[in-house]
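A single protein chain has been omitted; all remaining protein chains appear in their positions.
For reference, chains read A, B and C in written order, and residue numbers begin at 1 within each chain.
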Amino acid sequence: MTEREASTGRRWFEALSGTNGERSGTPGSLLIADATLGDERVTYIAVAPDPDARFMRARHAELGLEEGWFGAKYLTDLIKADRNGIKRPIITVVDSKSQAYGRREELAGIYLAAAALIAAFAEARLEGHPVIALIVGRAVSGSFLELCGQANEIIAFNSPDVIVHAMYKEAAARITRRSVAELDKLGEKIVPLAYDIGSFAKLGALYKLLDVANPSEPADATVQQVKTVLLEAIASARSGPRDLSRRLQSEGAQNLRQASLIVREKMAQQWAES
Amino acid sequence: MSLATTPEIAPRSWANRREGKRRKLAQIEPWMNGKILPGRYIIEALERLLAPGDKVVIESAQKAADFLSRSLAKANPKILHDLHIIIAAISRPDHLAIFEQGIARRVDFSFAGPQSLRVAQMVEDGQMEIGSFHTYVELSARMFVDLIPNAVLVCAQMADREGNLYTGANTEETPAIIEAAAFRDGLVIVQVNQLVDTLPRVDIPAGWVDVIVEADRPFAMEPIQTRDPGEIKELQVLTAMMVIRGIYERHQVISLNHGVGFDTAAVELLLPTYGTQLGLRGKICRNWVLNPQPTLIPAIESGWVESVHSFGNEAGMEQYIAARPDIFFTGRDGSLRSNRVFCQLAGLYAMDLFIGSTLQMDGDANSSTVTRGRIAGFGGAPNLGSDASGRRHSTPAWLSLITSDSPTVRGRKLVVQVVQTFKAGGVPTFVESLDAVEVGKAANLPIAPVMIYGDEISHLVTEEGIAYLYKAEGIEERRAAVSAVAGVTSVGLKATAKRTAELRCKGLVAFPEDLGVRPSEATRSLLSARSMKDLVTWSGGLYQPPARFRSW
Amino acid sequence: MEKLSFEYPASAKASRKAHVGVVGSGDLEILLEPSDDAKAHVTVLTSVTGFQSTWKAVLDRFFERYQGAARIDIHDFGATPGTVTMRLQQVVEGNK
Partner (left out) sequence: MIAPELTEEVLALTKRRSYIELGARDRALALLDPGTFRELLGPFDRVESPWLPMQGIVPQSDDGCVVAKGKVDGQPAVVIALEGKFQGGSIGEVCGMKIATALALAREDNERGKPTRAVLSIESGGVRLQEANLGELVLAEIYAEMVALRKHTPIIALIAGMTGCFGGMSLAAGLASYVVMTPEARLSMNGPEVIEQEAGVDEIDSRDKPFIWSYCGGRQRYGTRLADVLVEDDAEVIAASVRDLFRRGLPAEVRSSQHELFLDRLGALDPNKQWTANELRDVWKDVSHD
């Protein structure tokens, strides 16, 4: 194996788990490690760059076919293993470019690999595993949906390098026939369009927006700081509901997801009446 | 009687053209193997065979001799310049390149659809000089009178070693173009897709051909007549219903030509459903002058159609045509025999009706597809959409347009325009003055490029209703009838309720309810085929749509 | 995008709610609800600006024939006047 490509995600994964996350039998891009956090045994998961990935369109920290299916299988086995014991917290360390874009991927049904991984995280949450997403870098489109979407609690670093979005700016500009400058301008006015993590936080889906010194280079102090927050998030997940309803109860959602709330309220009312 | 000749004066040569042609061919003799020229010499060969000032025909309508036009565009403009190009359709970037390079300057043409913007620019920039706009058949006619070519660059599907040509399904105007050169000592240069030992049939004899070159790829072919039924709108179903009830049924239209477009495709697709419900099968729409448009398949399959003669082929229809020789003109090999000149002639003299569409129409019913900033020209519409006053045979439809009881009156062809009052984007179809008038002035044309003149149009159909313009007595009445169906365009807003009521009473204007057409029935479910795939099903799998139309 | 409002006199209350169309390319959506005053109130939200007089002409003609008291909401995505008229006829069909 060639030397591991450095990335913010990999650095944080290694700093938190104390291992490089390599496991025989799973792809090199899929980092998985069991570690101790406080008194807890937790599992860390990340998708990182791997120049040797079997599928060439998934070598730069993309969620591809293998990342999806191997990740799903691992999680499903983990759920089984913990069935009668303590439900291990699962922490994703997220700095992944996007889903993989390629012909082979579409032929072999990458949508299903993604669905499999999402289902596995959702099952874990429904089974009572605290699922925590720690966004340290990119969580765009498929990488957000697959690694963060089903988490009980999402934590993001308050850093200009952290980005949560449906699509990278250049591509979104092309498709919506706007210039990048126009997109930025719109983002100032229309919060869900903005690319900065502060705006995303306003939507109410984050457990915490975390200020970390030098977020791309973990240090002892910042690792400790993050671990503390992770433990809080785990406790919060354990005490909270097993669905995603908290995202809608947040203050941010009360401000910016009023339409969502109206849909929920009115439909429930009409459903009951019909 | 004897004629005195003076020995000092050299006798006039009566074969300068023949001599010139011989000399030119001698210059490429070393490269030739019989009539076959290896493709790698084509650019140099064109430089030797053509000369500045020559009139050169480039074949380009549905099929295009694109290997030859691409090669001509690469010629050295120091050797080859100021050619006069005669071309039916300026359709390809390489056609424009020939002018940009200065290889050609003057052009006589018919149509410039996809390149119409660039053509307008090049005229403005002085890179291109327009002789005249023509209709297709008119341009072919001039090749025998005052635009006799020095050379023609044409295409065929195959040639044999002797030089006989097979033009196959897409014969179009190849025979006419070649005839104009071959019999007046012009050079006949042909690109072929394939050299073979035995041809399926001989369409052009070797004796008319001078140079054959195998193209680097098959000649370009655009499926320009294919309309996807999936894109037909409900309003087009409504106008199609009105056309069938208010025109075809009323005038007993038996022989007809459909222009290309969704409006007419809707009519074709309604025949097996709406037309059959009205009990009209066998009574109308039997003999067609039309390319083998896929939207005609359901009408053919349900027994509406007796015959179809075609201008050219339509890609993907080959197997279907071969399996329906009772309907289409086919060679013994089974492939379509098309011929644009004969088909235009049939459209002029043997049709009960022409129906087509336009981009603009003025209050007098003059129409044009020329709009600002574009020099598009016309294809066959002006011919097909005109009444040939030299016609002498009569049919019920032709006679039904007689409006006077003079003992020497003649009948008239039905010339129908079907339009929506507004085009997409809120652009009105009906305008106070055609853009063509301005465009004509700007391009220094002697007359405005009108496609069909108002007095030629017998019927105008819009989503509002039908104006039976042939009944109009005088220009004022024609204008009023046009306004009555022109919706809320500036032309339509001139209509008054009172005048329109009078015209309805007189039978000059009919709204859907006057025709027994119910707008609520005008849904897409009335179309006998609603998708390309439905057309394939109707054809029993014989129609094979080009890739761009396949979504399954 | 442009928002336009029109008002027409009406003689009878529209009988019921009706909805037709879709806010898709070249099409429009129309919602019709009975109104208690003797008027037809039309609001148009259109993606194409600068066509106020065309809208007025289309609606003027339509309300020469239709007399229902109704609140009519139009969401337009570049429909031609012909399409607008067709959808208006559909939405009032059986709703005189």
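A few notes on this one:
By definition in this document, a contact is a pair of C-beta atoms (placed from the backbone, for glycine too) under 8 Å apart; a residue touches a chain by one contact, two chains touch by 3 or more.
Note that this is a predicted model, so its numbers are computed, not measured.
Contact with the chain that does not appear here is found for just one residue of A:G109, A:G128, A:P160 or A:G198, A:G109.
Among A:A6, A:M56, A:V180 or A:A221, the one in contact with the hidden chain is A:M56.
In the full complex, chain A makes contact with the omitted chain through residues 54-57, 65-66, 69-70, 72-73, 76, 99, 101-116, 118-119, 122-123, 125-126, 141-142, 144-145, 148-150, 164-167, 171-172, 174-176, 186, 189-190, 192-194, 199-200, 203, 205, 243-244, 247, 256-260, 262-264, 266-268, 270-271, 274.
With the whole complex as reference, residues 230, 272-273, 281-282, 301-304, 524-525, 528-531, 533-534, 537-538, 540, 547-552 of chain B touch the missing chain. Hidden from this view is one chain, which touches chain C at 1, 17, 19, 22-25, 27, 29, 31, 33, 45-47, 73, 75-77.
Quick note on the criterion: only the chains that are shown with their structure count from here on.
Chain B and chain C have Cα centroids separated by 41 Å.
Chain A and chain C have Cα centroids separated by 47 Å. Looking at chain C, one finds that none of its residues touch two or more other chains. Across the assembly, chain B contributes no residue that touches 2 or more other chains.
Across the interface of their complex, chain B is touched by residues 26, 48, 51, 54, 57-58, 61, 64, 78, 80-83, 85-86, 89-90, 93 of chain C. Only residues 233-235, 238, 420-426, 462-464, 487-488, 493, 497, 519-520, 522 of chain B touch chain C when the two sit together in their complex.
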